[in-house]
Structures are given as structure tokens and as C-alpha cells.
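The complex appears here minus one protein chain, its other protein chains still in place.
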Amino acid sequence: MSRLRVAAARERRPLAERVAAACLAASMVGTVGLGATYWLGGQPQLEGGFLFLALAGIGVGIVTWGKYLVPQGPYVQDRPPMASPDPEVEAMNDSLGRGLGQMTRRRFLLRLLGGSVGVFAVVNLFPFLRSLGPLPGKSLFVTNWKKGSRLVTASGRVVTASDLEVGGILTVFPEGFEGAPTNAIDQVVLVRAASYDLVTKPGRETWGPQGYLAFSKVCTHAGCPVGLYQELTQQLLCPCHQSLFDVLTGATPVFGPAPRPLPQLPLYVDPQGGLRSQSGFDEPIGPGFWERGA
Amino acid sequence: MSTLEERAAQAAGFADERLGVARFTRKSLNKIFPDHWSFMLGEIALYSFVVLIFTGVFLTLFFVPSSQQVIYHGSYAPLRGQRMSEAYASTLNISFNVRAGLVMRQIHHWAADVFIAAIVVHLLRIFFTGAFRKPRELNWVIGTTLLILAIVNGFIGYSLPDDLISGTGIRIAFSILLSIPVIGSYLAFFIFGSNFPGTSIIPRFYILHVLILPALIAALIGAHLAIMWHQKHTQYPGPGRTERNVVGIAFWPAYALQAGGFFFITAAVLAALGGLVQINPIWLYGPYVPYKVSYAVQPDWYMGWLDGALRLMPSWEAVFGPTIGGHMIPNVFFPAVLLPGVTFGLLFAWPWIESAVTRDRSEHNLCDRPRERPIRTSVGVGVLMFYIVLFLASATDVLANTFETSLNLVLWTLRVLLFVLPVLSGFVTYLLVREIEHLPAVGVPKTAVEIRRTVDGKFELAGLAPGGAAEEEITELPEEAARAKSGLGLPTEAEGGAVQLRQEGGLL
Partner (left out) sequence: MKFKHVSGAGVFVFGATMLVAVTAVLVSRSPQLASSVAPTPVPHSVKRAVVYTNPPARLIPEGKALFAEDCETCHGPQAQGSSRAPNLQGLGAATVDFWVSTGRMPLADPTEQAFVKSPVLNRTQQLAVSAYVASLAPGGPAIPSVNLGATNISRGESLFAEDCAACHTITGVGDALANNVYAPSLYPATPTQIAEAIRTGPGNMPRFGPGTLSNQEVGDIVRYVTYLQHPNDRGGLGLGHVGPVAEGFVAILIGLGSLLVAGYWIGGRAG
């Protein structure tokens, strides 16, 4: 070490010690503050601030200590290669081989052991998985919308043909299944796009009475509720991944990742003026799955 | 009154007589750690995990993992009288009524975000310096597994409060499970216990989040550290640093004090964030109801690349007509199952891919400088850029809103950039690296020099100023040096050919 560095070190050490001491003392102040805040009923910002002071005081204090007040070397240490010397490896292989050799003399037992463990794993795996949940069965293909289902709001109010103004939107359910927290499949977005009967696609001539169009609210991409209605452009937008569906052409996707139109629910107006479904959906709602096919 | 040293010796003696730990303890205390700022990144992750455990245990005392519907009568007026799950109601209770509950919840959430961020930068450091090479491939695999587990546990934890935004995230997770070919619908129903949403997912997520995944993470962190300890840390090349030695500070006490201090500093930063910056204010999001939704639904940042991939994916899906069985591989399978599968598959395999390409099977303990490996560095930068674009894509709506431009424009721009930027940035990196690779001055620390003007007006170099790196004296720890001199050290250190090693050490 040069004379300059020695002199600098002599000057520095007391300073580092003073800094470390100040930090540790600040920590105590912080902890006391934290305790007092807590005692008085708590306040998130004060709690966070005091906790910071308490922890940072200790942290900076002992780092200062460990960095400036104890020798830093640099020190050197040998690093042997990871692999063991050859005789050790040979000895290990001898022992491994000895045991295996003793076992393979009973080849029949060895096979039977493999078989019994295998059978145990396979046979027990199925009931374990199966107890976790029911088989999907047909539940991904159906909803609770039936022929003649009345459209009701989440609170159960019956929706009539005079309820929505042109440009209006409402989330509806089949009567009897409204708004239950465990019901995600029946939600339908009802929009009124015009004041006359609307045809979205050939074959859907009677589905849109008085401009009312109803689509499954479950996005065909990843299943989010398609809740955004851009009224002037007549488009429904999914908030999760921005799939855009054109309402007037049967909710055909026009932008974003959704691969399929939102299934349309055929509607009619009953003699009392209430809106009802002509039938259920003609295809599975929501995101795709293996068994769905086209 | 005995001195502190005497009492410590007494305690150590007690332990040694029963466990025979003297040799192990001595070697551990005398362990040398290379010091460099880039070796501190994994420590940030480790300490964040410790903070997660502490705050998480606190939260378990108050959180109720149940989808049971209750009517809220708590102190937050804008939700009073509403139906919500017990999970959500208890999270409101933690946020408003449990003393210090909100600050703990926020520290927990910030710690999770920082935990995974630290893992990612740690992984990048390992990658770009080649520290995954033999003999460290196993630790690379463990580390990558830890990253996956951290992301999964982060997502599950984010989902537990059952608020409107996280509930929408669970809905997407169900659709992703559903998209897996052949087994998708069974898997989704078995994990959720029914069709979405059901009432089982919150309690099942809970036990995964607080027991199974943390136990796995803790066990793997233990293995990660034990292997690192056993193999000894890598170091950068430099004067006196060789493949067969470690140069740095001693574990006891310098490293122990510094690392211990860093734990407190990490906890302090997280506490400051937790107290001062609001994160996930679930009371503003409302309870999850399957037919309600908010716009600007983003997952936490570490899921951003998957969300971005879902958004950028064109509207394709594979449909096999009824003639061949009538099956479908849905759109979300490609970005949300295939992409992470390939990502982590390649990540796991990288050490072997690289050694197959370079045909290098030897042991490496000196880190590469990124400039010394132009191909690895440029491939790494390009791939990283791919994920950065995906990450940005999860905020298409926020970007469009912030910069007052069209969402469609943002999306299409990112779709193009996803392929252009990685190639471009990789290529530019390659050129840059080749450019600086052979420059002699790159990476050499600058040192002050003294220049004097002589009487006849010329300049002359007066010599190096003090503090130059060349002056560094590297020694063995005094006790180890003494052992070596007395002959005690050699026989015990002899395993693994220490003799041959010492000859190499002659470089010093």
C-alpha cells in the first residue's frame, strides 16, 4: 500500500464507523415510530415509511460495517475440479454394479416390482384425477337458453320490447338463471341497433325483431364478457384482448384474435311485448375446445 | 466473564462434539466469494422470497379462501350490502380493518413483482456471461424451474382476492386449459371442479399458493444455493483470477455482513413501496361477477408476455372436419400453451444446445464477457427483444390511450415489430460486438495518470496515480495460509488433485 492509501484509510475508518452507528440508531428511531403508529391505530403510509427506516438503517449500517470496517482481501482460494479423481469414480461404479448384479440375478422379481409400481401409479392416478371434478360431458355444448325462455336482467326484471332505445345495451339471462355467481355460460348481450327488424345473416330473417340483437356475451377467444358496445360503429369489443365483432353481420370478428362470431340467440316478441328466445344457441358458446369440431 | 470469542468457541465445540461440524464450518467461514455487482441479482430474488414468506404468513391469518357468497357489512361504504365471495370480503377486511393489514398486503404484492423481476435479470446475467456452462447446467435447470414456479404462484396469488380484474384472469386461465388438445376439457374441469367458475378454484388455488408451490420453491432455492456453495461461485477474468481459483472477499465476516445488510435493504425498499405506492386496490375493482368486466384488464407484469401473445395472435384456429373426427385446436392454444412450452423448453435445453454447437465439453468457472461471445450475445438480445415486444403488447390499449393513437395501429405495429425488432437488434448487436471485441481498451478500468510539464515546455508521464487495479495484492486468508505452511492443509485439500492445482496457481 502506498502512503496515500494508508492515510486515506486512517481517515476513512472512523467516518464509516460513524455512518454505521448513525444508520443503526436511525433504525431504532424507525422501529419506535412504527410501534407508535401501530399503537395509535395504524396508518399505511406511516407504517411503510417507518418500516423502511427501521430496515434500511440496519441494512445500510451493517453493509457499511462489512464493506469498510473489515478486511476485504482480495483473498484467494483453490477451486478443485468438480469431477472426482478416476479411482473414486471407479470405486463408485464398482459398488453400483455390485448391487445391480446381485439384483438382476432375480430378473423375475425385478420385473414384477416394476409391474406392481406401474399398476399402482396408473390405477390410482385415475380415481385421484376423477375425484377432482366431474367429466365435462355435454356441458360445454349447452346453455340454459330454451325455446321460449324469457329475457330477464341480472336482477330478474323481465325485458320487454319497449325497454331499450335504439343504441341501447343490456346484459340478460334466461328467466330462472339470472345473475347467479356460479353462472357464466348464460350471459347474453342484448343490443338494439335499429327500430326495424334486422337480418344479420341469411337464415336469420326472424332473429332480430324491432332491431333487437342478442349475442352470447362469452368471447369466442378466451371467454371474457364482451361488454363494450361502440354504438356508432355498431361493434362489440372484448376488453381482454380487443377482439372486435360486427353486430350487423352476426357478430363476425373483424379485428383481433377471436376466430369465430359470437353465437346469436334468435328472439321474438311475445303478445305481451316481452322478449323471448326462439330456441337455444345453435352452436356451443365461448372459447374453443378439442371436442368442439368446427 | 469470558470473552465473546470464548463463548462462541464453547457453542461451536458443543455442536462439533455432537455433529462433527468443525471442518465444514471452518471451510464455510473461510469461503471466498467473488465480488461484483452483477453477482447480487440472485440475492435480490432470494431476499424478496423471504419477505414474501413473512408477509404471506401474516396474510394467511386473515384471508378466507372461500367462494361462499356473503353480504358485505364492513367499513368500506361503496360496497356495503353487496354480494361477494368470502375471499373478496376477507381481502377488504385485511385492507381496511386489520391493523397494518394493507401495508402487509401491498408489501407482499410488490415483493412478488420484484421477486420475479430479479429472477429474470439474474437469468439474463447468467445467460450473457455463460455461467450456465458445465458444471452448472443443473443449477440452470433448477433456476429455470424456479422462474416457472414463481410466475405460476404469482398468478395464483394475484387471483386469490377474487376481485373483478383477477376473476377475469381466472376466466382466461380456464379457457387456456380448455384449449389443450385431447385432454383440455377434462383438465379444465378437474382443476376447477366443474365448468367455469364453480366454487372450488379459490380454495384449490389457496393451498397451491400457500403450501405446495412455496414448499417446492423453498426446496429448489435450497438446492440452488447448496449447489452454488459446493461448486463455488463463478468469477470474471482478471489479474490473478483463473479457472482453478476463487478471488474475492471472505464469507466471514465481510460477505456475511454485506449479504445480511442487503437483505435488510431489499426488505426496506419493499416496505417503502408497500407503504407509499398503492398496488392492486381491490376495493376499487369490486367483487368478481362472471358477467361484469372492466376494460384495461392486464395481468401482473410477469404474465404480460403471455397476455401480449394472446392479443397479437391472428384469428386462426385449427379445425379438423367431421371426416377426420371433428376436432379443434383453438386459437389460444398457440400463444398461451405452445409459446410458453417452446420458451421454457428452449430455456431448459440451452446449455446443451450451446455445447452441442460449440463442441465445448470442458468445465468453466470464469465468466465470459458478453463481447467475447458475439453469437450468443446477439441471439440473446434478439430473443429478449421478442419477449419485450410481447410484453409491450399486453398494454396495447393503454399505449393507444396514452399516446392518443389508434388501437388498431398499435396492434399492427407490434405485430410487425415482433418479427422485425428481434432480427434487427440481434444483427446490430452482432455488429457492435464484433466491432469492440478486439479493441484493447474495452473493459479495462480507467486509471488516473499524472502528466507533468517540463521546463522546456514538453509533457511527460509522471507515473500511475495510486489506486490502480494493478497494485492489488491477492493473498490467502491468514489461517488458511498458516495451515498450508504447517502442512495441515495439504492432505485434507488433496481431493480432486490439489497438487496439480497448486502448480496452476503459480500464475499468481
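Think of it as A and B in the order they're written, each chain with its own count starting at 1.
The rule we apply is simple: a contact is a pair of C-beta atoms (placed from the backbone, for glycine too) under 8 Å apart; a residue touches a chain by one contact, two chains touch by 3 or more.
Keep in mind it's a predicted model, so treat the numbers as computed, not measured.
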Among the chains presented, those that the missing one touches: A, B
Contact residue for the chain not shown (choose from B:Phe54, B:Trp252, B:Tyr295 or B:Tyr430): B:Tyr295
Listed residues B:Ile279, B:Ala318, B:Leu366 or B:Leu432, member touching the removed chain: B:Ile279
Full-complex contact with the absent chain, from B:Pro197, B:Gly261 or B:Gly426: B:Gly261
Which residue of B:Ile53, B:Val70, B:Val121 or B:Ala256 touches the chain not shown here: B:Val121
Missing-partner contacts on subunit B, residue numbers: 35-41, 43-44, 75-82, 95-96, 102, 106, 110, 113-114, 117-118, 121, 164-165, 258, 261-262, 265-266, 269-270, 272-273, 275-281, 283-286, 289, 291-301, 304, 394-395, 397-398, 400-401, 404-408, 410, 467
Residues belonging to subunit A that touch the chain removed from view: 8, 12, 15-16, 19, 23, 26, 43-46, 48-49, 52-53, 56, 60, 63-64, 67-68, 72, 74, 154, 160, 162-171, 191, 225, 227-233, 235, 237, 239, 242, 244, 255-256
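One rule holds in what follows: only the chains that are shown with their structure count from here on.
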Where subunit A and subunit B are represented by their mean Cα positions, the distance between them in whole Å: 20
Subunit B contact footprint on subunit A (complex, rising order): 2, 4-5, 38, 41-42, 44-49, 51-56, 58-67, 70-85, 129-130, 132-136, 139-140, 154, 171, 173, 179, 181-185, 187, 217, 221-225, 227-228, 239-243, 253, 255-260, 286-294
